[in-house]
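This is the structure, below, for whatever I ask next.
For this depiction, one protein chain was excluded, whereas all remaining protein chains were kept in their positions.
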Amino acid sequence: MALELRDEVATGSEPAVTQPSAPLRALTGDTAYAGDPAGAAGSARAGEPVVKIRGYGRRFGDRVVLEGVDLDLADGEVAALLGASGSGKSTLLRALCGIDHGADGHVTVPKERAVVFQDHRLLPWKKVWRNVLIGVKGSKADALAALQEVGIAGRADAWPGTLSGGESQRVALARAFIRRPRLLLLDEPFGALDALTRLRMHGLLRELCARHNPATLLVTHDVDEAITLADRILVISDGRISLDHRVGDDASARSGTAALALRARLLSELGVNPNHRPHQNHEKR
Amino acid sequence: MALELRDEVATGSEPAVTQPSAPLRALTGDTAYAGDPAGAAGSARAGEPVVKIRGYGRRFGDRVVLEGVDLDLADGEVAALLGASGSGKSTLLRALCGIDHGADGHVTVPKERAVVFQDHRLLPWKKVWRNVLIGVKGSKADALAALQEVGIAGRADAWPGTLSGGESQRVALARAFIRRPRLLLLDEPFGALDALTRLRMHGLLRELCARHNPATLLVTHDVDEAITLADRILVISDGRISLDHRVGDDASARSGTAALALRARLLSELGVNPNHRPHQNHEKR
Amino acid sequence: MSAVSYDYEVVVGKAAEDSERPIAKRIAGGGLSVWRRIWSSRGTRFLGPLILLGVWQLAVSVGHASPLSLPSPSNVFTTGRHLVANGTLISALLVSLRRVGLGLALGVAIGGSLALLSSLSLVGERLIDPVMHMFRTMPVLALLPLFVVWFGIGEKAKVFIVGWAVVFPIYINLYAGVRSVDEKLVTAGKVLGLGRWGLIRHVILPGALPQFLTGLRLALGVSWLVLVAAEEINATSGLGYMITNAQNLSETNVMFVVLIVFSLLGLATDILVRLIERWTLSWRSSFVTK
Amino acid sequence: MSAVSYDYEVVVGKAAEDSERPIAKRIAGGGLSVWRRIWSSRGTRFLGPLILLGVWQLAVSVGHASPLSLPSPSNVFTTGRHLVANGTLISALLVSLRRVGLGLALGVAIGGSLALLSSLSLVGERLIDPVMHMFRTMPVLALLPLFVVWFGIGEKAKVFIVGWAVVFPIYINLYAGVRSVDEKLVTAGKVLGLGRWGLIRHVILPGALPQFLTGLRLALGVSWLVLVAAEEINATSGLGYMITNAQNLSETNVMFVVLIVFSLLGLATDILVRLIERWTLSWRSSFVTK
Partner (left out) sequence: GSSSPTTSINTSGTSTGAGSSTPYTVNFGFINTTATMTGPWGYAYSKGLLQKWLKADGVTLNLSHFANGPLLTAAMIGGSVDLGVLGDTPGLIAKSQGLPAQFVDQPELDLVAWIVAQPPIHSVTQLAGKTVAVQQGSYLDRYLQGLLVQDGLINKVHRVAMLSAESTPAFEAGSLDAILSSPTQWPLLAKTGKRYNVIAKSEITPSLEGTQVTVATNKILAAHPDIASIWNSVRVKSIQYAEANATAYYQWAAVQGNTTAATEEEAAPLSSYPTPNFTAAGISQLQGTLNFLVSQKEATPFSLQAWEVKSS
């Protein structure tokens, strides 16, 4: 079915170096927000999932990274995505962004999306505040407000090349937070932040979710972060979603023993001995 | 004194776009490992610090990032460096690498250094295993062994551009671990790794330290990681080293209540309310 | 939440392709995947030249141009076949290829070395760069007599003239390429223990390679251009000689045959550089999926 | 640990500068910071041209060259002063500047558009790219008669010839520049909601700008080169006309004056492009400290 057809197209179209170049492929692909009312997609009916993934798979050459992934995300749902390094989290996110043209299966997403890439992807030739405004209509004041929220309004006029790792990450966050997405895709968005800033960003994310109620997919390596922020926790391993846990809706599910139990379960799913707590059993040297 | 003199040189030499280009400056600078026996530096006497930082400061334009930093690192000492995003941790590391030509003060470091950059800096035109061997004499087998240790021997023949974030980070780690440095500089080296891989890397780092006994400066945002790995924990804030804590030598200092107390102290130094534990006090939405 | 409706799109799957249609149609001239597949095939590269041929034939048929200024494709083809059959064209091609080959080698070596000296050393930059910019606007045509005075009228002079012209695109592009190498990678290489030559070999040259190849593309083109001027000096064969000769004898057919040979050489050099690119820049294509 | 001794180095501070010495000496010809500071000053860019002048004077003094092939600098200077005084040089310069300016504008517009079409659209690439490679090796000298037939012998023909030659370096460099834009940034721009034109304007053009400027540098050079050929057609003034004329009349002094004007124009165009670079690529210098 669909899978076979994609395969054919995927192998038939893009032969290595000669053809279509990066910019070319991007341009001849579709454009987010571009408005294609007569396009292949429809409108959401209330209650339907906003993200539908069916039989999704991705292989690079012989290597199968993901296979047969089915997933629905509902409006307003915050899902955390955990998984070993190289398990395919970013690959899945790229597909949801609509920038992966070599995947199999069928994926539908809302047109209004916002993304924080794992590698930030700031345009080096645009000052920080202009980077925040890429693709949205807004004034410098809007950009400054967004930068203020992530705590780097002071660097608004800097070139991205001069930012520290955490600063770039926060610009990428501001860039996502200034939008009103129906789908928010965050690829390890807090990885380069210190504890304090990270907590602030957690707060901001919650606020944004409360305001616009987007479906959110948050890739993180921090199990605690997943438990604090997510309604639903997904673990990828061996190319599939091996665990799909819904966190209870009340606060108790995120604290105390319930949280500790969940933490242990997630860690064991990730291959870590859950009894292995930090600052315990290593004797140094 | 030295500070004034540098200042003069720093302002006198490099006027914006016209002059000296990136590669040029790198080439006319000195080269690590290049062997300059008649150079300005001497040899270590036992017991003396291997890293000496005196009156170090760095400003970008009007912005003072670091000022009056004094720090010694002894042979074999593992120091963790904590600090808010943008506080100057990477800046200090760059100075210790010897690639920052605009700093004030006086810094002496051993010639044999290994670095993991915050942004990995793999050469995109060299396959993974060749990236590991840059600047060292070694065979592909050596590279594969190092890659095996960080768990990505399977991607040895891949181009860096196809790696996931965590995979790149591990290649950068392998690149550092294959050396026998006297000074090991690690800039958030585990930030993009999942829990399991991170624990493995901690083990590797310990092993390396045990084997070659380098002075190590580890930048991290993970307080627990600092406590588990470091002999000494430094916190940068407001442009200075605001806390310099030596972790006790016995295992007890890294576990149980001692660790929790240290954790609380570090977090409060970083501005976080230490009572604020994960999975506790946030009600969701 | 109220029942606000939002637009959806398929990002993976059958419809994902169709959603490319509007833009593909606008740019690519055909919206169906079938068309994209057809255009993707390498054979379509010959369409442009074929259209050109058609336009030429049309121009001749409409008859606006005199046969002296624009002969018909068939006439030119006949002449071409004749020139190939009697060996003139092939031997001219071989002679010119030798001159261009030697000149290119010389120019690339000199231009490349100067670019490296100039982009990697402050003193080199100060001394070499302005002089290069002074020389490169001096017209080859005007310099011909000086070349003759200094290098004589033999093969040497012709090779030197080609070499001279090749130096500049190589210099400019390699210089710019070196300067555009990501400094983070250069410092990384340095910190990792690469010495001067190691840095140049492992970091700077690979980083500048794409732009160097652009320079090479231009140099290959330029070398054929100046060949005509070079072969004004005491040449007894060669493509440039042939075309000047044909021009003076008003043999428009021959002139067009040689022009077509030049254009085929242009195509060939492009394919050559593409092959070099595919071979040396394969790491770039790996970004395809990121 | 036993008392193994290791080498140390000063990476920040006074000695850090001195430790640069061995390499600085090897490359920069002077190891002291004072020297580096001197070389860094922009004035040293004039050293190369001065040395050139010295070599010229020396060659003349040693007397290996006949005044017919290499006049002395002072003679050339006198002739130059005379030509400036009687207005010949200035009016020739103005006439040629106009032709080059118009030709450049035309060539940059056409070459730039073709490069964008070709690099951004599959069909464009298939149709345009091979044709460009076919045309660019056709020697301008051989095409002159065709230009004359199609565009006459007025200003138009001269401007078109310059434009024709300018198209190719612009096309090749902009095409390569667009293709080298980091795809990650392009997809990021797309995901962030940029449309086709937004992507071109905010991502692709800025990303390709450095290489475009390299193309512009080459185009500026090339435009002066073909001017000489263009002004072989029915010109009564202009630098190209002047130099051809001087050549025909064996007025080596005048020829050298014009050559020097050409080289100064080369310097000026370089400075112009440097200014554009400083203005548009300021973000690049920000990587200085990373």
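Should a chain be cited, it is by its letter among A, B, C and D, assigned in written order, with residues numbered from 1 in that chain.
Convention: a residue touches a chain if its C-beta (ideal position, glycine included) is under 8 Å from a C-beta of that chain, and two chains touch if they have at least 3 such contacts.
Please read all numbers here as calculations on a predicted model, not as lab measurements.
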Absent-chain contact - pick from C:Glu183, C:Glu251 or C:Asp270: C:Glu251
Interface residues of chain D (partner: the chain not displayed): 66-69, 144-146, 148-149, 152-154, 232-236, 241, 244-245, 247-252
Touch residues of chain C, complete complex, unshown partner: 66-69, 144-146, 148-154, 232-237, 241, 244-245, 247-251
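Definition applied: only the chains that are shown with their structure count from here on.
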Rounded Å distance, chain B centre to chain C centre (Cα mean): 45
Multi-chain contact residues (two or more partners), chain C: 23, 27-28, 36, 40, 120-122, 182-184, 196, 281-282, 284, 287-290
Interface hub residues of chain B, defined as touching at least two other chains: 19-20, 22, 27-29, 31, 60, 97-98, 119, 162
Residues on chain D engaged by chain C in the complex (per definition of touch): 23, 27-30, 36, 39-40, 44-49, 51-52, 65, 69-70, 120-124, 126-131, 133-143, 145-146, 149, 168-169, 172-173, 176, 180, 182-184, 196, 210-211, 213-214, 217-218, 220-221, 224-225, 227-229, 240, 243-244, 247, 255, 258-259, 262-267, 269-270, 284, 287-288, 290
Touching residues (chain side chain B, partner chain A) in the complex: 60, 82-86, 90-91, 118-119, 152, 155, 162-167, 169-170, 188, 191-199, 202, 206, 209-210, 221, 223-225, 227-228, 231, 249, 251, 254-256, 259-260, 263, 267, 270-272, 276, 278-285
Residues on chain A engaged by chain C in the complex (per definition of touch): 2, 5-6, 9, 12-20, 22, 27-31, 35-37, 39-46, 50, 56, 60, 75-76, 95-98, 100-112, 182, 213
